[in-house]
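Note that this complex is displayed minus one protein chain, with the remaining chains in position.
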Amino acid sequence: MKNSAKVKALINELEALQQNLHGKDFLLTWENSVDNLKAVMLVAEILQLLHLEKKPWRIFDYGLAISIFRDNSTRTRFSFASAVNGLGLALSELDEVKSQIAHGETVRETANMISFLTEVIGIRDDMYPGEGHTYMVEVADAVTEGFQNGVLAQRPSLVNLQCDLDHPTQSLSDLLKLKDYFGGWENLKGKKIAMSWAYSPSYGKPLSVPQGVINLMTRFGMDVVLAHPEGYDLLPETLETASGFARASGGSFSLTHSMEEAFHNADIVYPKSWAPMAVMQERTRLLRGGDKQGLKDLEQHCLAENARHIDWECDEARMQLTKNGNALYEHCLPADISEVSCKRGEVAKSVFERYRLHTYQEAGYKPFVIASMIFNSKVPNAAAKLKSFF
Amino acid sequence: MKNSAKVKALINELEALQQNLHGKDFLLTWENSVDNLKAVMLVAEILQLLHLEKKPWRIFDYGLAISIFRDNSTRTRFSFASAVNGLGLALSELDEVKSQIAHGETVRETANMISFLTEVIGIRDDMYPGEGHTYMVEVADAVTEGFQNGVLAQRPSLVNLQCDLDHPTQSLSDLLKLKDYFGGWENLKGKKIAMSWAYSPSYGKPLSVPQGVINLMTRFGMDVVLAHPEGYDLLPETLETASGFARASGGSFSLTHSMEEAFHNADIVYPKSWAPMAVMQERTRLLRGGDKQGLKDLEQHCLAENARHIDWECDEARMQLTKNGNALYEHCLPADISEVSCKRGEVAKSVFERYRLHTYQEAGYKPFVIASMIFNSKVPNAAAKLKSFF
Partner (left out) sequence: MKNSAKVKALINELEALQQNLHGKDFLLTWENSVDNLKAVMLVAEILQLLHLEKKPWRIFDYGLAISIFRDNSTRTRFSFASAVNGLGLALSELDEVKSQIAHGETVRETANMISFLTEVIGIRDDMYPGEGHTYMVEVADAVTEGFQNGVLAQRPSLVNLQCDLDHPTQSLSDLLKLKDYFGGWENLKGKKIAMSWAYSPSYGKPLSVPQGVINLMTRFGMDVVLAHPEGYDLLPETLETASGFARASGGSFSLTHSMEEAFHNADIVYPKSWAPMAVMQERTRLLRGGDKQGLKDLEQHCLAENARHIDWECDEARMQLTKNGNALYEHCLPADISEVSCKRGEVAKSVFERYRLHTYQEAGYKPFVIASMIFNSKVPNAAAKLKSFF
């Protein structure tokens, strides 16, 4: 194998970690130790290198992986499909329209009914504050009960493909891109990242990406600045945990209402729109109540509010404020690109185009991050298993 | 293998049977000998034990399994997906909306067009009396013609995933649960099972579950009592066959219009709602004619009629009437549980909760029953093949 020295070095690093991912779900980065996070990323890098040389990394003879998407998705859907295929599982998507879930089934029943030969359940449920993570925990409890009572032969591992709180497969991909770009986790210490709100002509984008980024980058000694217009708050508890992580890692975490201040001298910028938490909560209330006029009014109000901040764009002038004028631009994609996907959006056309292939590479880690989460949950000795592949 | 003694004993039983499942479709239990039914159940048990220890039971190198769902489904959909995956096939669902079937294709053409590399076709078509089974036979004839005329390299085996007459993958799962619970088929002789109608706030549920249950349990010497309010008749020919089976097996079959009488001293109760046959037939007529007002009126009428029997609930008082007050509760799921999935339904909350995990285990046989039907149809010597797996 061409890259075998590189792979071996990564396996050595992996062996040195104190991780406890085996048998666990992966729901939130902040439930995991830094060693757990590093283990997920190292195995992802190794699987990607194996894939480069088409060395198979199958660990299952058969079995299903189930995805439940409660929101639209392209890249996460295909990332999950790719990951489970590489591991040897067949994908089945649970389509809540075609199924009988609407007929009054409880979560715990459905979770068991779909899991008799299921090794993994990936869930995306990001639209309603207070809902997504709660739902994932309910599913996790249900399959635990089923496994412990002889209903299931194995307990499926859960992977959070985006919830109301966190988007771990995204933020770990973002971090892997930074690791590669800056040459290792050590080099991230003291690097400044601006996680900034940006204008979008759409509304209702979830909060999990910024919440995930501020809670992950602070674990690795980075100087994380969160920027947004007043009123576009994230869930308060996610700011508290980020502050704690920054203190523990020797990094820092601060909040500003100025995009310029956040960009000033930044090594990395992550300009991305989201809806204010209060709007998302109100939206959930209206949706539940079936209040269509209320939803229409809320959308109008919210778009008008957004429009007051149309200048929050990652343009060339703001990029000039960053370290040497060439901070790395990150985005979870798809970005709202001014004059490309909308008249005015999150990022200027020229800025996006300059970093476009970087964002593709950033996204390219996701299948391997997902595969790694499953791999680590299922394989008792990940390093030994990886060695067997080449 | 931990369970190898158990598996070997089951294989010995299998070898003693006079079955002729090879090369056959599985459409109705009553087309099959008792030995055929036992063979399906034994192989299902063996595959489940192999799965418990993750011993692969793949029999195909490649090939498709196609499912055609003309009604919603969660558990059957995932059971089929799991079964065919374990056997080595890739699942393709025929979505009649996305396909060109609406463009005037005949059944025989479509059946061949999707089958060039197809080993199995699973069909659910349970909503219209006189339709589902007929459709399955048409598909079967079409692929036979294609195979015999050099269109298809192999003849796909058909599996009935629920039709208007029977629901064999369900009833065989129900029976496997009974076999396990009471310790063998021999112990089922003389056991009383109450297959009873129960109230539901929904309408239009198919008849195939009760028809399947009374025609299967009577084959194994059980005392089968069918109970329903007047007017909620099943297809008359299914009562006749059930009577004949009871006579042949030394069991009994009777009909009552009292839920209490059915529950009295019962060893097993199966309370489950269904629509009167006459309503299902009228509904089919109206649907075909596109008579929306007629359908609305029929639904109102039928719900009002149902409401007259709201007391047909499997509650604690009725459970007290059963043998020692603790008959086994069975259900095909999802159940309409009073105060859980609806205000008032088929079963009281406390009764369902006490048997909930039993119903999950009952459902857990289904993937293996489906796999077994395919296995027996495709493998000339099932016992020999099973021995090769461990």
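Just so it is clear, A and B label the chains in written order, and each chain counts residues from 1 on its own.
FYI, a contact is a pair of C-beta atoms (placed from the backbone, for glycine too) under 8 Å apart; a residue touches a chain by one contact, two chains touch by 3 or more.
Just so it is clear, the structure is predicted and the values come from calculations on it, not from any experiment.
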Have a look at B:35, B:71, B:109 or B:233 and name the one touching the chain we're not showing. B:109
Using the touch definition up top, pick the residue from A:1, A:81 or A:255 that touches the left-out chain. A:81
Provide the residue numbers of subunit A that touch the chain removed from this figure. 48, 51-52, 54, 56, 58, 69, 72-75, 77-79, 81-82, 85-86, 88, 90-91, 202, 333-334, 336, 340-342, 356-357, 360-361, 363-364, 366-367
Touching residues (missing chain, whole complex) on subunit B: 61-64, 66, 90, 92, 94, 98-101, 103-106, 109-110, 112-114, 116-118, 145-146, 149-154
